[in-house]
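What follows is a set of notes on a single structure, which appears directly below.
Apart from one protein chain that is not included, each protein chain of the complex appears where it belongs.
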Amino acid sequence: MKSANSALNVKRFFIYIFMVLLVLIAIVPIYLLLINATRTNAQINAGISLIPGTNAAYNWHALTSRSFQITQGFFNSAYLAVMMTLFGVYFSAMTAYGLHVYTFKGKRALWGAILIIMMLPSSLSFIGFYQFVAKLHLLNNYIPLIVPTIASAGTVLFLRQYLQSVLSMELVDAARIDGAGEFRTFNTIILPIITPAVAAQSIFSFVGSWNNFLTPFVLISNTKKYTLPMLVQMLRGDIYRTEYGGIYLGIAVSLVPIIIFYAFMSRFIISGITMGGVKE
Amino acid sequence: MKQKTIGNETRINRWGYFFVLPFVLVFLLFNLYPTFYTFMLAFTDLRGLRVDFKFSGLDNFVKLVSDQYFWGAVGNTFIIWGWNFFPQLGIALLLSIWLSDIRLKLKCKGFFRAVVYMPNLLTAASVALLFRSLFGYPGGPVNQFLNETLGIYHTGVIDGQQVQQAFNFFRDVTMTRGIVAFIQWWMWYGNTIIMLMAGITSISASLYESAVVDGANSRQTTWYITLPMLRPMMLYILVTSMIGGMQMFDIPFLLTDMRGAPDFKIRTSIVYMYNMAFQGRNDYAYAAAISIGVFLITIILSLIIFFFLQDRSDLKKKHVGGTK
Partner (left out) sequence: MKKFLIVLAAAVVLMTGCAKKEAKASGTLVVWSFTDELKTMIDKYYSPSHPDVKIEYSLTPTDQFPNKLDPVLASGQGAPDVFALEAAFVRKYIESGLLLDITDIANDVKAKELAYPIEVGTFNGKVYGLSWQGTPGALFYRRSLAKKYLGTDDPAEVQKNFTDLNKFLETAALLKDKSKGKCVVVSATGDLFMPFKGARKAPWVVDGKLNVDPAMLSYMDICKTLKDKGYEGRQGQWSEGWFAGMKGTLKDEKGADVEVFSYFLPTWGLHYVLKTNAPDTSGDWAMCPGPAGYSWGGTWVAAYKGTKNPVAAKDFIKYVTTDDTFLEAWAKDTGDYVSNNTVVAKIKDTYSEPFLGGQNHYAAFATMAASVNGKLMQGSDQAIEGLFNEAVTAYMNGEKTKDKAIEDFKSQVNAQLGF
């Protein structure tokens, strides 16, 4: 028994070392990014540092002194991310519920279509998407960013798989017998049950839209409506000398809310996905 | 009180339409139309800053099939994806198994999982910026570390004499591909660990218990129970990773000179498409053909994977599950 235990301990020891190594690999680059936000241009290009610099104030000035507002950008990004997540996840839940609970003509076709859609490169529709939005005179508007999230194939797939393992039809039948309308049943009974999965998808969706650069960039030209990633990119407008300190600070400002949001919700990612598994 | 079951069912099932309607509408409008438009573009000659175009039949596709740079780009994409994916799956698998192993009783699992997921939260632009400066030539931090701290230099020849110089990482094809693959791995393996662990928790514990009773050690339980049961999940991970991998754009684009230097060997298929569409002479029609080409390749590969890997795992499941 003892030798088995010590063999196990040795194995555990090496695994812990490996894990520590991986944690370092994960964290160190992020840490370097954040540290660079406090250093000067010259310091950044001279080398890396593990100790924060004292240049944060100057970098903040470089970030905010140009003809745009970082706080405005922050709120723009927040607004967009929240709206896109709300719309995306709610309507995906609706669609997943519809596909799971009801049988109707074209259901299989729709499900197949959803699977195929996921394989389409987004770049495929991009050119046509721009032309379409332009024709609708919806440029410089948040609507063409928010509305398309209603059709998020990946989220629907995930939530449907989750529903399949977690929802029993008896619950739905019971609600029906009680006289609750279908839509009400969905909102009041089903949604609470799939909360972990919804939370997990919300994180992915929030992070995705917070970091999204390309689509808002092409659609929006009014600087007052710029999102945070766009503003950070604008710092490179100083074509004679890129203000790296300001850029890193901008990256840090974009990153910290995400990390905080993630820290709060991270248990849901794991529990949300694991609960989708079969329980004995 | 009892209503006619069939009539009631149909009426209730109509609700299905209600629930999926928003999705279908928005999809048709904002996804299908643009996609069809792009499909159509591939059969035209739209180029540059014009809006008028003529139909040119299969010209773009004929050009695509014989375009050595397109196939080169596809090859590049595969190589970089392969270097990213197989270590990713391997390491994630190892860790998932260890972390789920009840006998090992590893601590801080939650913390570990949360931390290795974090790189996924960064924008590709930030990561590319950081790594580009890390591996800069001749004075980037990695070079400084190798040269000054470790005393390792690259040997260059100046005026006939050998000189010690820094490493020009971004002029070396293997190194640059390696860096791109590393970044992709770094950003995604936390995700894979979570998926795999979810898959592992869904394997019923009784299987393990009876195996241990039969005297199986951890290597045997892993090989005969865990891996086969994880096959569907690994398949899902393989296919989704491949689909994403075929569309790899951000990092190859931003880490190099937007063209996949050196020698265009980091130019992935979508970087090539972007070069065609938004740089050079803005050949939207050919770019559309490229994206269709990528799409077709992706579908064919997914089908092959499903065909070859799905069946056997189904059979295995029946075998291992016993009477289930």
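Which chain is which? They are A and B, in the order written, and residues in each are numbered from 1.
By definition in this document, a contact is a pair of C-beta atoms (placed from the backbone, for glycine too) under 8 Å apart; a residue touches a chain by one contact, two chains touch by 3 or more.
For clarity, every value in this text was computed on a predicted model and none was experimentally measured.
Note on the undisplayed chain: of the listed residues B:S56, B:N168 or B:S204, the one touching it is B:N168. Take chain B: the residues that touch the chain left off the picture are 48-51, 67-69, 136-139, 143, 147-148, 153, 157-159, 163-166, 168, 171, 257-259, 261-264, 275-276, 278-283. By the touch rule set out above, chain A reaches the unshown chain at residues 42, 45-46, 66-67, 130-131, 134-135, 137, 139-140, 217-218, 221-223, 233-242.
Quick note on the criterion: only the chains that are shown with their structure count from here on.
Centroid to centroid, with C-alpha atoms defining each point, chain A and chain B lie 17 Å apart. Within the complex formed with chain B, the chain A residues making contact are 8, 11-12, 15-16, 19, 22-23, 25-27, 29-30, 32-33, 36, 44-48, 91-92, 94-95, 97-99, 101-104, 107, 110, 116-129, 131-132, 144, 147-148, 150-151, 156, 176, 182-183, 186, 207, 211, 213, 229, 233, 244, 247, 251, 254-255, 258-259, 262-263, 266-267, 269-270, 273-274, 276-280.
Of all residues in chain B, only 12-20, 22-24, 26-27, 30-31, 33-38, 41, 91, 95, 98, 103-106, 108, 110, 112-123, 125-127, 129-131, 133-134, 139, 141, 144, 186, 190, 194-195, 197-199, 201-202, 204-206, 243, 246-247, 249, 270, 273-274, 277, 284, 287-288, 291-292, 294-295, 298-299, 302 touch chain A in the complex they form.
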